[in-house]
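In this view, the complex is presented without one of its protein chains, the others remaining in place.
So, chain A:
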Amino acid sequence: MATTACFIIVSRNDIPIYEAEVGVAAKREDAAQLHQFILHAALDIVQDLAWTTSAMYLKSVDRFNDLVVSVYVTAVDALPFNIGLDVDVAVVSKEEWTLLNPLYLPGSRITSSHFDTKVRALARKYL
């Protein structure tokens, strides 16, 4: 398992509502860019794939060099995709899922620092 991961929660209409980069590797200056780009491109695939399977966790839908994109597709509108690089997204996603505020407004950015900390803690656990 790689040492770095990037989570992006993407709402419907493909808007990233949450982004987190976690991991121990030194952050490359272009990493945000890169990861965004890769995940963005992966959405094409996810959209194709999501309809063909009933599974929620789509492992390694895309691969860009050594970066692996996995997706946890939720059944709810609020979090249609949860894309992560390199990590066991399924586990993290499921736990993330439980972190969400019930009063969360669908479609808006997740800005809660609490959520962020939790996600990072989770990621550390699984990385």
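Note that a residue touches a chain if its C-beta (ideal position, glycine included) is under 8 Å from a C-beta of that chain, and two chains touch if they have at least 3 such contacts; residues count from 1.
Note that in this section contacts and distances are computed from a predicted model.
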Per UniProt, the name of the complex member that is left out, chosen from "AP complex subunit sigma", "Translation factor guf1 mitochondrial", "Purple acid phosphatase" or "Small ribosomal subunit protein uS2": "Purple acid phosphatase"
Given A:Gln33, A:Ser60 or A:Thr117, the one touching the chain that is not displayed: A:Gln33
Residues belonging to chain A that touch the chain removed from view: 13-16, 29-30, 32-34, 36-38, 40-41, 43-45, 48, 64-67, 105, 107-109
